[in-house]
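Every protein chain but one is kept in place in this view of the complex.
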Amino acid sequence: MTQELSKQSNRLQDGGRIDRSKPLTFTYNGKQYKGFEGDTLASALLANGVDIVGRSFKYSRPRGIVAAGAEEPNAIMQIGSTEATQIPNVRATQQSLYNGLVASTTNGWPNVDNDLMSWVGKVGGKMMPPGFYYKTFMYPKSMWETYESYIRKAAGLGRAPKENDPDIYDKMNQHCDVLIVGAGPAGLMAALTAARAGARVIIADEQNEFGGSLLSTTEALNGKPAAEWVAEVVEELSGFDDVLMLPNSQVNGYHDHNFLTIQQHCTDQFADRAPNGQIAQRLHRVRAKWVILATGAHERPLVYGNNDLPGCMVANAVSTYINRYGVAPGKDLVLMTSNDNAYRTALDWHDAGRNVVAIVDSRKNPQGTFVEAARERGISILVSSGVIEAHGSKRVTDVSIAPLNEVGDAIVGSVVKMAADTVATSGGWSPVIHLSCHTGARPVWNDDIVGFTPGVTVQKQLTAGAINGAFSTVQVLDEGLSAACDALAHLGLSKPDVVLPEADVIEEGKAMALFHIPHTKPTSKAPKQFVDYQNDVTAAGIELACREGFESIEHVKRYTAMGFGTDQGKLGNINGMAIAAKMLKQTIPETGTTIFRPNYTPVTFGAIAGRDCGELFDPKRYTAMHAWHVERGAKFEDVGQWKRAWYYPQGNETMQEALDRECLATRNSVGILDASTLGKIDIQGKDAREFLGRVYSNAWAKLAVGKCRYGLMCGEDGMVFDDGVTSCLAENHFLMTTTSGGAARVLSWLEIYHQTEWPELEVYFNSVTDHWSTMTISGPNSRKLLEKLTDYDVSKDNMAFMDWKPMTVAGVPARVFRISFTGELSFEINVQANYGLHVWKELFEKGAEFDLTPYGTETMHILRAEKGFIIAGQDTDGSVHPFDLGMSWAVSMQKPFSFIGKRGMQREDCVRENRKQLVGLKTLDPKAVLPEGAQGVLDPKAPIPMPMVGHVTSSYWSANLNRSVAMGFVKGGLDKMGEKVYYPLADGRVIEAEICSPVFLDPKGERQNV
Amino acid sequence: MQHYSGFGLLKHSFSHHENWQRVWRNPTPKKKYDVIIVGGGGHGLATAYYLAKEFGVTNVAVIEKGFLGGGNTARNTTIVRSNYLWDEAAHLYEHAMKLWEGLSQDLNYNVMFSQRGCLNLGHTLQDMRDIQRRVNANRLNGIDGEVLDAQQVKEIVPVLDCSDRARYPVMGASWQPRAGVARHDAVAWGFARGADTRGVDLIQQTEVEDLIIEDGTVVGVRTARYGDIRADRVGCVVAGNSSVLAKMGGFELPLESHPLQALVSEPIKPILDTVVMSNQVHGYASQSDKGDLVIGAGIDGYNGYGQRGSYSTIEHTIQAIVEMFPVFSRVRMNRQWGGIVDTCPDACPIISETPVKNLYFNCGWGTGGFKATPGSGHVFAASLAKGEMHPLAKPFSMFRFHNGALVDEHGAAGVAH
Amino acid sequence: MFHIYCPHCCEYREEEEFHASGQAHIPRPLDPDACTDKEWGEFMYFRANPRGIHHELWVHGAGCRKYFNITRNTHTYEILEVYKVGEKPSVVANEAK
């Protein structure tokens, strides 16, 4: 163990919440290091004396760890021991250390310690003020793409893996009375109170253990170390059935009506790949009756020259590393502060046996408990002073300190230089208001705490603790209690017995509003003073943006990129606003506010996708005969969510060969199609017929029982959106069919009209799509085949075209419809779906002698195209009415009720001349098959842009006709029979076609009528 | 106007960048203008720019209630393409595309227009029919485009899953090489700077509270901050507020304002070199120069002015992205946001005269307005300058919703914008 | 993500179960054939689309499949009232102009 320790030069001998008996090995930039269980990657790196953890993206400056939590801007790592398990951009301060962790920095060449790009940064950096890219790279115009490729290479942090993710992520829907965000003192107090009252509680915290600031404080609660109180509360909470405790879980988004998302790290805090079968991360989708935000505050660093040198840190982070991780990240500390609170860092540093060079306090007369404690320890305090610049190349070596005036905006004396390797700063605390902003609430500036606090919201949201600007432990605990009591009152639960733990009473002097430390040189000439580390935004850059006229804070942010990093400006935004406000001679609230959007911290895409990917991305809907199709070697087509058999290749058949075979077999003998996916709606009621008349364009008043009829359905605009056959089962009972893809839409369409327009009509609609298996046998031998399976008389005399009859088929009661989409003698057999496969197989059993051939959707398309039947969605596109389709026979303008679509199709533009109309297209070369989607022109020699007359909607090779058949739109086409249209194709060919009737086969309809 | 160039940057670096001029003034409005543009987004600023530069109308004010380019210009996913189906739309967007192609030089402001190409994927037979139809129409309209098969798509975007493993395997795509992305903020700022230089007054932080209408003719606008400002013509270009402004004019528009959400990943090294869009799987992505994957999908189904939408939309979008690009599963989403899009029933804009004389509206761009910015500004400027709609704008009259002459882009092609 | 009270199921349900169906209270003209093109176009396409209080038609698609109305603030997204088809809203916007 001592050996482990000796290598960790910054590790303290004792203290902290790490387990020194559990050493861990990890790899950083190819080199092995040791840490302990309980470390974060950041604390382990600091323990090992690693200073440089990244290079800045614009200037390639060396960067070190600045913070200890979600606000860390610099330590952004590539994690992963294998290609498939690479994770880009992991914040080292949020990554628990585990054995075998492999991390590397994301920028720097040849390595992060010696980055050649830093010379470019040093030399070229002067030419790279904010927005420089808007001012250059324009000339010559052709060079932009080259410039851009260099910009792209330089940008970006980590990289995506090249292999697919082996991990799985899932989601859980949660409901609770109170969701408490943050398990620090306020959150724990609130949770304890709510839990004892019997509320359903969820408490989540981003850290690996509950306690928040209490884990790194030296304060006592009830006279004992605060961590002991934490342990007691956690213990008690875990005893409640209705309390869900989520450590390692970031509440990342606060959405409307108290819907929040929590990303729980289940295994990725201890492995880059989840152990077999385990979930790597779980996204909780929480609906909370009340939310208590106890999210705490982030300490603001101060802005001074070279404040990005490794060794420059936020004060509280230094304390956290000492107290929680047993790491003192340096030897000689200078602490700069504008408040009492940060004195604790100097005390911690001192108590860890390290040297505090000086406390540099911007205030004239600091007083308070911590100040006194520092004085007692003999720490030197320089008042009315500031660190104006840090010096060093890869780590701070010295600092320049200067006396400041009363408001801290000017240097009023001579500069002294002191040796130090660590500069901790504190400009006060910024409440973590991020979640409270997500639903649109505007934060409110609070002068007392020099920060924004949550604004007024319509959400059922309460806040407690540092988020409100309450910083003392006593106050924070009290706020936790009262927020919980408020929530309980709203929930109608009574307040339980709870007593606040006793906390140390600490006197704190007034803090000073300080953001940007002046330099002896004007900001534009001073060493770079960073505001947003990750995006290399400096004080000078913000001033320049203001000078150039970017006066709204949103403009400043966008022009400089401030706050657009992966840390979303958690450290820098307020400082940036303060600098802009000063430049514009206005207050911070006048300059604007700072709005945060989800996510609070970045969320893995995989976790947001959950299990809805791969096999489960979208349901695959199957018919009852699906397994048979698979066995038969069918290729499938996606139609909506359905998997439909597309064609059934045999042996080495090409697709066209298979189609030719299926088409010929059907027209010459008999084929069979699984048509189960057609939408089917059972319609009952005395007004069913009236309703049909209103929603279809044709007449339904006289459809007799036992008869079927084809109908077109239009929108109010008169445009066709679906079609199908509806059968009259009984006087007040109909079965409607719809297209496979349109079933849900049609049912909604019927319902919305029934429920909102015509509730007086007595009719019920019920979907029976899945209930019936539908198989269509089609072809001259279809009757013979059917006769083999039924005793029922299916002769023409007893069962005419467009009749339906109940009968038993293959021993199963069936409804058989004599309707045809192929133009052949056809029977559509419907049986209860649990018997669909049985009947299907029986048909093949008996069909062998007729060479019964299964055909898929493609053959169905060809056969119907030979007959000129349309497919809604393929031959229509929402911009054509029945007359455009040449289907005036399917419109009854005489119906008493003005059916849906009637008025729309009579609008001025719908009745004009020269509308695009659907016609048949006969290529002059019978072998030429027009590509679907080809655009027709009347003059193929016309210059581009060439006037187009309409496109080809359906086009196939017809084996039956031994030529191509096609349909398409042509302007005024119905009056242009026999005229020519030309189709200039991408490959330079021009196909010539003659406008004709779309009915290529059996124009009199004799084949289906036998 | 101070000329921008690399040399200029070098020169200014010696004076520590202390001498850059303001990009625009911060003027107090005059009592009267020839033209007032309400709305200082990309389209409004482009209108002002072209009014001044191309049509010699410089007595112009742009009145913006917030900051310039702060609406949908600041919130979109910056895709620029012109491969629309119908002639009317194709010509309008191609007009914009041609302006995009010289825009940085014209404005002397690098809008970072990057013609890296756009793929619209097809996953079903009907998708492929629609793609063929659209690309053929584009080609005959003089717009670049080709139909690719799955193998060719894979060559352009190696990280796209083109295997049969996918729920909806990629069958092919349309490919417009001249399409691409641009830097959205820069577009607004470039137009603003160009307009300001030519004398246009850009009035920020000034909300128009009413339109002043006398005898059925608009004569100016009423603002809280500066009172009445009069004008001969008023053009409203206020995406996300069009219906609100129309109500001031006493009429309704055929618009619904919906939330449209978008999101970005954390920045990663270059991995996606083109724009990839899929309607069936329902999502699209490109990668910004900064390295963020810029991702979007469809609108939320309800009306909303809150600049935010429902989380389920984000979930579906990410599912689509992970389905298309399984290697992005471990990339992390940094930020999401929402815009307010005014959608028209036919997914095409309104560039139109209105029932009020001398009042013109340019709105209803739905989810696809950014790509049209220069073209929209140019034809609207021409219309405002002459008091007569530009030929490219004529098919987009609001009155097409009376006579039925819609230009139904989603009905026909179903292309995500 | 809305949390919507279904007036038929009589409890709150998640937004995923519902579907927005546009502006409420747009009756189909009783005699469409008597409408001018303009009137018919306005019925089909022109909408109030207010920023603020709005009455919308929703359907509980994954639940009871019933349509109902919601009065909602389109800016804050607060649901102010839920009521059945055929009922009148009690919360309405102040018409200033």
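For clarity, chains are labelled A, B and C in written order, and residue numbers in each chain start from 1.
Quick note on the criterion: a residue touches a chain if its C-beta (ideal position, glycine included) is under 8 Å from a C-beta of that chain, and two chains touch if they have at least 3 such contacts.
As a working rule, contacts and distances are computed from a predicted model.
Participant: The complex has one chain missing from view, so what does its UniProt entry call it, picking from "Heme exporter protein D", "ABC transporter permease", "Sarcosine oxidase subunit gamma" or "NADH-quinone oxidoreductase subunit L"?
Facilitator: Its UniProt record gives the name "Sarcosine oxidase subunit gamma".
Participant: Which visible chains touch the chain that is not shown?
Facilitator: Output: missing chain touches A, C.
Participant: For the chain that's not shown, point to the residue among A:Arg20, A:His733, A:Lys846 or A:Arg963 touching it.
Facilitator: Residue touching the absent chain, from the options given: A:His733.
Participant: Among A:Arg196, A:His555, A:Arg621 or A:His951, choose the residue that contacts the chain missing from this document, as touch is defined above.
Facilitator: Here the residue in touch with the unshown chain is A:Arg621.
Participant: Check each of A:Gly100, A:Gly811, A:Pro947 or A:Gly1005 against the chain that is not shown and name the one that touches it.
Facilitator: Of these options, the touching residue for the absent chain is A:Gly811.
Participant: Can you list, in ascending order, the chain A residues touching the missing chain?
Facilitator: These residues of chain A touch the chain that is not shown: 170-175, 200, 242, 277-279, 285, 287, 611-612, 615-616, 618-624, 626-627, 642, 677, 682, 684-686, 729-733, 762, 764, 766-773, 792, 806-808, 811-813, 815, 831-838.
Participant: Touching the hidden chain in the full complex, which residues of chain C are there? Just list them.
Facilitator: The list for chain C reads 8-11, 13-14, 16-17, 62-66.
Simple rule for what comes next: only the chains that are shown with their structure count from here on.
Participant: Check B-C against A-C and say which one is joined by more contacting C-beta pairs.
Facilitator: When the contacts at B-C and A-C are counted, B-C has more.
Participant: Could you put a whole-Å number on the gap between the CA centroids of chain A and chain B?
Facilitator: Each chain's C-alpha centroid was found; their separation is 22 Å.
Participant: Among all residues of chain A, which ones touch two or more of the remaining chains?
Facilitator: Those would be 255-256, 259, 439-440, 717, 904, 907-908.
Participant: Would you give the residues of chain C that are in contact with at least 2 other chains, written as numbers and ranges?
Facilitator: Expected reply: 1-2, 37, 40-41, 44, 76-77.
Participant: Please give the residue numbers of chain A that touch chain B in the complex, ascending.
Facilitator: 85-89, 126-127, 129, 132-139, 141, 144-145, 148, 151-153, 155-165, 167, 253, 255-256, 259, 261, 285, 438-440, 524-525, 540, 544, 547-552, 554-555, 558-559, 561, 566, 568, 597-599, 602-606, 608-610, 612-615, 617-618, 620, 637-639, 717, 719, 873-874, 877-879, 904, 907-910, 931-935, 937, 944-946, 948, 951, 953, 984-986
Participant: Going by the contact rule set out above, which residues of chain C touch chain A in the complex?
Facilitator: The contact residues of chain C facing chain A are 1-3, 14, 21, 27-28, 31-33, 35, 37, 40-41, 43-44, 57, 59, 61, 65-67, 76-79, 85-86.
Participant: Under the stated contact criterion, what part of chain A meets chain C in this complex?
Facilitator: Counting only chain A, the residues touching chain C are 173, 255-259, 287, 439-440, 458, 716-717, 748, 751-752, 755-757, 759, 898, 902-904, 907-908.
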